[in-house]
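Every protein chain but one is kept in place in this view of the complex.
Letters A, B and C name the chains as they come in the text, with residue numbers starting at 1 for each one.
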Amino acid sequence: MTRMETLELIYLLCAVCFIVALKGLSSPKWARQGNLIGAAGMLVAIATTFAWPGLHKIWLIVIGIVIGTAVAVPAARMVKMTAIPQMVAAFNGVGGGAAALVSLADFNLSHRSAGIGTSAAVLFSVLIGGVSFTGSAVTFAKLQELMTGRPVVLPRQRLLNIVLAVAALVFVIWGLAAGSMVAAVLLCLAALVFGVLFVLPVGGADVPVVISLLNAFTGLAVAASGAVLRMPLLIIAGTLVGASGTLLTQLMATAMGRPLTNILFGAITAKPTTAVAEGATDRSVRTGTVDDVAILLAYARRVVVVPGYGLAVAQAQHTVHELAQLLEQRGVEVSYGIHPVAGRMPGHMNVLLAEANVPYEQLNEMDEVNGRMGQTDVVLVVGANDVVNPAARDQPGSPIYGMPIIDADHAQQIVFMKRSMRPGFAGIDNALLYDPKTTMLFGDAKDTLSKLVTAVKTA
Amino acid sequence: MTRMETLELIYLLCAVCFIVALKGLSSPKWARQGNLIGAAGMLVAIATTFAWPGLHKIWLIVIGIVIGTAVAVPAARMVKMTAIPQMVAAFNGVGGGAAALVSLADFNLSHRSAGIGTSAAVLFSVLIGGVSFTGSAVTFAKLQELMTGRPVVLPRQRLLNIVLAVAALVFVIWGLAAGSMVAAVLLCLAALVFGVLFVLPVGGADVPVVISLLNAFTGLAVAASGAVLRMPLLIIAGTLVGASGTLLTQLMATAMGRPLTNILFGAITAKPTTAVAEGATDRSVRTGTVDDVAILLAYARRVVVVPGYGLAVAQAQHTVHELAQLLEQRGVEVSYGIHPVAGRMPGHMNVLLAEANVPYEQLNEMDEVNGRMGQTDVVLVVGANDVVNPAARDQPGSPIYGMPIIDADHAQQIVFMKRSMRPGFAGIDNALLYDPKTTMLFGDAKDTLSKLVTAVKTA
Amino acid sequence: MTETTLGLLSIFVLSVFVGFEVISKVSPILHTPLMSGANAIHGVILVGSMIVLGTGHGAATTILGFLAVILATMNVVGGFVVTDRMLEMFKGRGGASRRAVEPPAGGDRP
Partner (left out) sequence: MTETTLGLLSIFVLSVFVGFEVISKVSPILHTPLMSGANAIHGVILVGSMIVLGTGHGAATTILGFLAVILATMNVVGGFVVTDRMLEMFKGRGGASRRAVEPPAGGDRP
């Protein structure tokens, strides 16, 4: 076996590690091991690459790796749970950028001799990688609230898009025909602009779906770079992520009840919506005291807790679990109604509540709780808003129309814990806050819950 | 693109067809389309091969194909549903034989120059293909009742096995070291003998699992031939079948409740069993009349029909459905209890009853009917035997011990429709036939059922 | 064909995963048709048989290749026909019962 064949064999084993890792990650029991297997495969692949025949500039490579690690590890370690989606977006974006750079760098050496197949792979990688890079940057800015979370449509965006698309097409043809490096660089710039335009019109609530899509994009860009370098390892790993990411994007969009095209292009094609729920603010709101609510809960038969993003912000998962245990000791049947997109990432609530050791049996999916909502005495909405907003059912003009929701309004009583009357992620008013069955408990979710715990103890 | 590349591209599309076919075949809705897609891919692959650069002896090829088709089509068209498993075994065996022959033929040309990798692939393909060929022939003979269905252990079989294994090892080393055609042919002969020895000790009831295993073997032999010819198409298709066949074998063994090693080697390693149920024949049996049973059924609240191999033999699926409809019109709750290995192949009963348009909702799996067996008035066992034999639960020495069964003995009354007191496939006595709760209705299942239909109409 | 050994090995390894995954959700009803369909698919050895017979030389290779073509054809043709016969039985079902057979998730489209 030549040295190259040995390397290829090791790379193949690494590719197998990646497949096993993905398989593990899709099963709750093996998820963590899966991730570690993936990391191990990656480590071996990187270490093996140092034995690549004729590899020079080893020190530069090591310095690059050290810099990258020094930036990424603290960022990944320090990030708060609630900020994980933007962290994933950031790491995804740099991967897309790297894929584009690799293709550009290789093309810089080979473009005069490259066949049309290689040129095509380079241009694809540059285009998709570039879109992923700036697209991820914009999602990061949206989620980190460096800019508004609302859909942004630039003036004449359609025209701009068309101009860009034509330009990109020209660069692609030019690049293919002449194997031109200049064309590749120009295409890269166009892709960077296009990435921004692509993500700006997406509403904040839909951003996680876009992250997943850009993740699949980066996978494909990596696969294309793999085709440029003729490396099966990169092709396998990139394609795996591209394919599974595409499926995952679809699954997420389904969980939000919105077709993908709507998420991506909804804002551009939308007619200006009539402000359906405007002027609602003068409606009256019932504010309750902690003691009222404590009694309501303590004497209920069945309580459903609907956690949302505010629970995560307030880090109130342990306190809510304490309250639930207390109520159960009193004979109240407590369960949690987990909306698939509550919080800022799918599964966000599950992760948080698992952290607080809430038994898995109590975590019910949306359909389960909805089925028994008629027999529920109190729904306790902790820092959630959009996921119980009946506008998703009733108001065809609403940006969240069509999303399946938790039918809190079908219960006997609803208690909202939030700090103000401000809207949630989607930026729209929630008529349920003004419902006669609703009691508001204003304040930080953790504070209010601690007070409730004390009050229930004495109730 | 060169002509060869064009061929390879078409072959790759065919490989995709095969993947899609397997995927279709594992979903009830798409199974038939899946099979047709596979057939289409195969047709394209074969047609394309006629354009292979430098292909001669076209007429000989065409004659071969015509002969093969002339033999296979009538056989596949005429075969009775009950004989399908042996048909599958036969078609599988010839495939294994073909894989071995292809490798041998190619080796005959290349053996002097073949690298060790190619030699290894040749020897593997010859070994596995040969085992599959004679192994399938023996399973065919067992199922077609050309020989006994009981496990056959030759005198000194262990010794014979060891001698054969040593011989095979010698041939393999010889073949690898010297690239010797003689070694390959000798290995082929050893494999043919070994295939026989491998399947002889398997009990008839376990034969379908062995067919599935040999099917996986043939897949691997084809993949190895693909490695010899360096053809991705053969590698992909063969490996697909090898991998999915292995999994399927495991699933089938699980459905029979018996570990795979037990199925394959049980008879060789078993101590001579004491004849547990011998001398039972002098116990008394209650024989009923059609009219008795008609009244029993007509006034029952809940009836479970347990169909078995005899239903298939008698082609009584339409009649049993007629009876069930009649009973339902009278307000009796009728369902079918489908044992996973009732009949002679997994899913045999589902296929038959589907043919008779029995609604899918009435077909219950074993666990479902067992759960409600206590509330069942009558279990109507139509041509089944082993799948309701309590020995599987009670008698550790029995060959079917450990197989999950339908607990017919937990119902109020049991009615058996069979032609005699003869045992079923496993060749063992069934104590339930002598149970005081049991009524025997002797005769061909279809005849008896027609009489029952008439009797119930007047009941 | 000019694939490298490692290229072929990669193809083999990936096919193993595809083979395992693709049928991992099969319902027991379909065990036999699936086995039979898979059986037909490995009949692709016919392609190999044709090439060996058509490009080989010498009496031994011709005889072996010719036999292989006959056997492989039986495998292919018989395999697909018998599978189709089996599956034909399922077609009588109406829409409602068919839907009941389907696994609930959307992932079963081929």
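One rule holds in what follows: a contact is a pair of C-beta atoms (placed from the backbone, for glycine too) under 8 Å apart; a residue touches a chain by one contact, two chains touch by 3 or more.
Being a predicted model, the structure only gives us computed values, none of them experimental.
Q: Let's see if you follow the contact definition: name the visible chains touching the chain that is missing.
A: Hidden chain contacts in the full assembly come out as A, B, C.
Q: Consider the whole complex, including the chain that is not shown, and state which of B:Ile19, B:Ala89, B:Leu200 or B:Ala455 touches that chain.
A: In the complete complex, the chain left out is touched by residue B:Ile19.
Q: Just one of A:Ser119, A:Thr239 or A:Asn262 touches the chain that is missing; which is it?
A: Considering all chains, including the one not shown, the answer is A:Thr239.
Q: Name every residue on chain B in touch with the hidden partner chain.
A: 5, 8-9, 12, 15-16, 19, 232, 236, 254
Q: So that we can see where the missing chain sits, which residues of chain C does it touch?
A: Interface residues of chain C facing the absent chain: 2-4, 6-8, 10-11, 14-15, 17-18, 21-22, 24-25, 105, 107.
Q: Tell me which stretches of chain A touch the chain missing from the display.
A: Counting over the whole complex, chain A touches the hidden chain at residues 4, 8, 11, 14, 18-39, 42, 45-46, 49-50, 52, 54-58, 60-61, 64-65, 67-69, 71-73, 75-77, 79, 81, 84-85, 87-88, 90-92, 94-95, 97-99, 101-102, 104-106, 108-109, 117, 208, 211-212, 215, 218-219, 222-223, 225-227, 229-248, 251-252, 255, 340, 345-348, 350-352, 354-355, 357, 359-361, 365.
Operating definition for what follows: only the chains that are shown with their structure count from here on.
Q: Which chain has its C-alpha centroid farthest away from the centroid of chain C?
A: With centres defined by C-alpha atoms, farthest from chain C sits A.
Q: From the mean C-alpha coordinate of chain B to that of chain C, what's the distance rounded to whole Å?
A: 16
Q: Counting only residues that touch at least 2 other chains, which ones in chain A make the list?
A: Within chain A, no residue contacts more than one other chain.
Q: Give me the residues of chain C that touch two or more other chains.
A: Those would be 5, 17.
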